[in-house]
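In this view, the complex is presented without one of its protein chains, the others remaining in place.
Read from first to last, the chains carry the letters A and B; within each, the first residue is number 1.
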Amino acid sequence: MPGNVGRAMLGPFADQAAVDVLNHEMGTDRPVLVQYADWISGFVTGDMGMSYAYRSPVAPFLGTALLNSAKLAAVAFVLVVPLGIFGGVIAALYRGRPTDRILSVVGLSATVVPEFVSGILLILIFGVWLRWFPISATWADGAGPLTQLYHLILPAIPLVLILFGYIARMARAGMIEALDADYTRTAVLKGLSYPQVIWRHVLRNALLPTISVIATQTVYLIGGLVVIEILFHYQGIGSLIYTAAKKKDFPMLQAGVMSIGALFALTTLLADLLYARLNPRIRFGGQE
Amino acid sequence: MNTQTAAAGWRGDLRRLSRSASFDIGVVIVLFWVACALFGPHLVPYDPFADDLLNSLMPPSFAHWFGTDQLGRDVFSRVIVGARDILTVAPIATVLSTILGTALGLTMGYFGGVIDEALSRIVDAVLALPTVIVALLALTALGTSNITVMVVIAFSFAPVIARTVRSAVLAERGFDYVAAAELRRENTFYILFIEILPNVLPPILVEATVRLGYAIFTVATLSFIGFGIQPPSPDWGLSISSNYGLIGGGFWWTVVFDGAAIASLIIGINLIADGIEGLRHD
Partner (left out) sequence: MTDTTPALQFENLSVAYRVKGVSRPVLAGVSLEIRKGEAYGLVGESGCGKSTAAFAALRYLPRNGAVTAGRILIDGQDIGQMAPPALRQLRRQSVAMVYQDPGKALNPSLTIGRQVQEVFELAGVPRADWAARTVEILAKVQISDPQLVMGRYPHQLSGGMQQRVAIAMAIASNPTLLVLDEPTTGLDATVEAEVLDLIQHLRRELSTAILFISHNLAVIARMCDRVGVLYAGRLVEEAPTAQIFNAPQHPYTAGLLSCLPQAGRSKDQAPLATIPGFLPVPGEVISGCVFAARCAVADDLCRSTEPAFRVADGHASKCHYPERAGALPVVAKAGATLRMAEQAAAILQIENLSKSFGDGDQRQRVLRDIGIELRKGETLGLVGESGSGKTTLARCLLGLLQPDMGSELKFAGEPLAGRTAARTRDQVKSIQIVFQNPDSALNRSHTVRRMLERTISLLVGLKGAAREARVQALTQGVRLTERHLASMPRQLSGGLKQRVAIARAFASDPQVLICDEPTSALDVSVQAAILNLLADLQAETQVSYILISHDLGVVRYLSDRIAVMYLGQVLEIGPAETVFSGPHHPYTAALLSSAPAIGDEGAERVKLVGALPTTAQRPTGCVFHTRCPQSIPGLCGSKAPPQIVLEAGHVIECHLPADALPVRG
């Protein structure tokens, strides 16, 4: 049972009659299934419904929030993808040696520490003590792209840390598989130099599987956005869902969650297409 | 060559594991926190719940190693005792999700066909949303309590475990010992649990350990955003949540030790998982 929406909105001291009227107005006194069916039929026709909390359509809120989150995510991705791949490749090339062990343990540790822990530490060090970066991600209205970027760097770092380990791990595994493959041996025995072997024969095969991993990681990234956006006071999809949940604003909550699901489906599809484009085994089908 | 591998059993595996330094560090960290959870209340110098408003927000000192919080409570005592709730909720949730996920994965992998198809859809649907979001949605609808947090985590982690188990079972399904069992008219229960399950236990063990790390991650995160463990628990995530507004004023000790506690516990568990995983690929 989603609880009493009218009560949640009007507060504990409001008159019961007023709560009832509000619930009736918004249709939240109807059975849950009816409400859900009503909402879902609206959603598929492009009508995302009315927010209980703001008493206005959901769609505009959602649009702004998604755009803001996309900016934050983009900064994180631009930083982490090259970094993660580079880390993984280096670890694989120095397999079993101290470099590899250090990268693996650091990567693992970075990946498993919750964003709010690393976020608070970053705020403390770079925001409070050193004062290099603002501790709020929200910029003044009309700020230029560079100012926006400046505000987004600190919040992006916890996301970078979380993703770094995954991507590096995957890239390392892919590299090691490719380094151990017979075709790499063929390349070495042809008399190619080590850099040539890596560049021409290993990298491409090694990094293909990493692409699909990066795509699936967007989901975890969005999960992390909730915490980061709360911590850094940023108006994105994460804080939108969080606020909606706190206020029991179900249309807003559902719309937010649904759009994340759709986003996931989209990125997975794009990754699959890219993977197929780069992989001749899929591009050209089987043996003739 | 066969005689050498023969010597390696569970005991041999353990011996090889204990030779890995990172695995050992992981075990030490985790055992430390488990001890804190079990015996913490008897060991700590102060009552973690006792207010002392005269001594609020004191920096670390001999009297209060980790300082005091807004209500004057001893941070050290709270950090030690704070292991309790999370080390109850997360492991139970992990065990539940492992049981559920294993049953699901065995079913999908062994029967295949329509059953697999249908269950896979559900699994994919759950996996399409981040756990934190699923939990937010479910906890908003169901209300927050330790029990609902466990159930929500169990259900949202089970699909991941199911997917791991499913692919392991699919590989086992291709082995002829399964065909041999069918050729002596073995019942399905025996094939699933006596023939196949022992062979897929290693990946399940690794996955469950990794999931335990995530369960702690998720419980801490949920507590931080107010949907997990509820006050007045000295839980780490909860403490950080109620104190992080103070860091602008320089009261770093109200959050840093809790943060370190969470980080060390999760890293410890993952070092263990990493050690076991490494053993499998040797």
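Everything below uses one rule, namely that contacts are C-beta pairs under 8 Å (C-beta built on N, C-alpha and C of every residue); 3 or more make two chains touch, one makes a residue touch a chain.
Source: prediction; values computed, not measured.
Visitor: Considering the entire complex, write down the shown chains that touch the omitted one.
Guide: Even though it is not drawn, that chain still touches A, B.
Visitor: Which of these touches the unseen chain: A:24, A:204 or A:233?
Guide: In the full complex, the listed residue that touches the missing chain is A:204.
Visitor: Specify the residue from the set A:59, A:106 or A:181 that touches the hidden chain.
Guide: Of all options in A:59, A:106 or A:181, contact with the hidden chain holds for A:181.
Visitor: Which one, B:124, B:186 or B:277, makes contact with the chain that was left out?
Guide: Residue touching the chain left out of view: B:186.
Visitor: Would you write out the residues of chain A that touch the absent chain, in ascending order?
Guide: 181-183, 185-193, 200-201, 204-205, 208, 278-281, 284, 286-288
Visitor: What does the interface between chain B and the hidden chain look like in terms of residue numbers?
Guide: Residues 1-6, 174-177, 179-186, 195, 198-199 of chain B touch the chain that is not shown.
Convention: only the chains that are shown with their structure count from here on.
Visitor: Find the geometric centre of each of chain A and chain B from their Cα atoms only, then give the gap between the two centres in Å, rounded to an integer.
Guide: 21
Visitor: Would you mind writing out the residues of chain B in touch with chain A in their complex?
Guide: So the residues of chain B in touch with chain A come to 22, 127-133, 136-137, 139-141, 143, 213, 217, 220-221, 224-227, 237, 240, 244, 247-248, 250, 252, 255-256, 259, 262-263, 266-267, 270-271, 274.
Visitor: Any idea which chain A residues touch chain B in the complex?
Guide: 1-3, 101, 104-105, 108-109, 112-117, 120-121, 123-124, 128, 135, 219-220, 222-224, 226-227, 230-231, 241-242, 245-246, 248, 253, 257, 260-261, 264-265
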